[in-house]
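Remarks on the structure that follows.
A single protein chain has been removed from this complex, and every other one stays in its place.
Up next is chain A:
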Amino acid sequence: MRVFCSGFNLYGQFIKCPTLIIEEFVDYSCNATLFEPSHTFNLAVTSDGVYVHGSKNDKTHQVQKIINPGFDIKQVACFDTKILILYKNGDLFKCDFNTGALTYINKNMKKVSCNATVNIALSNDGSVFNLPSEIHFTNNGITDVASGREHYLMLDKIGKVYTCGRGSRGQLGHGDLEDELEPKIVEALDGIKIDKIAAGGWHSCAISAQGDLYVWGWNGNGQLGLYNNAKESISVMAVPQVVNFDDQDANIMAVACGHRHTIALLDDKRLYGTGWNRYCQLGKVTQETNLYRFEVICDLRNLDVKELKCGPWSSLVICL
């Protein structure tokens, strides 16, 4: 797998990068089939196991195998020292970070997403769990889930977005700062068919079928990139806003969020980023701590990008 990465590397979690901060996007090829960043380590899955890359006993850049084998693993999710393993047969396990011991959670799962206080799992039949409980609400069949530190987003098959959890920074997009105990449709996006969703620490993103990027939530570090909308001073945006890119005709292909930054891939194969850059999570684009508008942070032409991912303070481009 070919990965391009930038950002926080204090623990040597990107084992091939010697510096404690990766200052610009570097080509990071590895033999993993799956790669998942956490704050202090990365998980790399190969056919023979799950490996933790990071620090061990005071030494950085260490590799430690925690699960054996790995060929039957469909997805891994992690936050802090919490690790969730989803097997291809739909069985979901929690994995003890120190011992690698697996605890069975549920079966028939399709996707998991975990963060500080939420652990969301989507089953093959379209039901959703905030583990361990099932979330009961009427919908049109959920196809995707994404979790922020304390909130989560769900997308249904006709392109409607539902949000739930903490709303103190506008991250739910309902126009207020209230928490929601049950999923609630994002009305401002009603009538716009949404294709993709992503959640940052305290902000949220959605891409419409038209290729527009919508953002809402906390903008304390510029993670919404609304400067072009003359909203740079807004610290909280509680209603989804469409982002104006320099190229008006550009279509947004993919988006991913770190705790306080956002990266987006446009159809001209340029990667844009905005928000917090203290640990170069946006690469070399600026010396400032924060970037308040989307700017090109990496040129990905000639590459087949499969997916964007962010660690809390890092950015990754996963290529085919």
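One rule holds in what follows: a residue touches a chain if its C-beta (ideal position, glycine included) is under 8 Å from a C-beta of that chain, and two chains touch if they have at least 3 such contacts; residues count from 1.
In this section, contacts and distances are computed from a predicted model.
J.: Given that one chain of this complex has been left out, which of "Glycogen [starch] synthase", "JmjC domain-containing protein", "Vacuolar fusion protein MON1 homolog" or "AAA+ ATPase domain-containing protein" is its protein name according to UniProt?
T.: Hidden chain identified via UniProt as "JmjC domain-containing protein".
J.: Among A:4, A:28, A:41 or A:216, which residue is in touch with the absent chain?
T.: Considering the complete complex, A:41 is the one touching the chain left out.
J.: Which is it among A:202, A:227 or A:245 that touches the chain not included here?
T.: Touches the omitted chain: A:202.
J.: Check the options A:74, A:259 or A:293 and report the residue that touches the missing chain.
T.: From the options A:74, A:259 or A:293, the contact with the absent chain belongs to A:259.
J.: So one chain is hidden, and I want to know which residue out of A:11, A:227, A:272 or A:294 touches that hidden chain in the complete assembly.
T.: Touching the chain that is not displayed is residue A:11.
J.: Out of A:33, A:140 or A:235, which touches the unshown chain?
T.: Checking each option in A:33, A:140 or A:235, the one touching the absent chain turns out to be A:235.
J.: If the missing chain were put back, which residues of chain A would it touch?
T.: Within chain A, the residues touching the omitted chain are 8, 10-11, 20-21, 39-41, 54-55, 58, 80-81, 116-117, 149-150, 166, 168, 176-178, 201-202, 233-235, 259, 278-279, 312-313.
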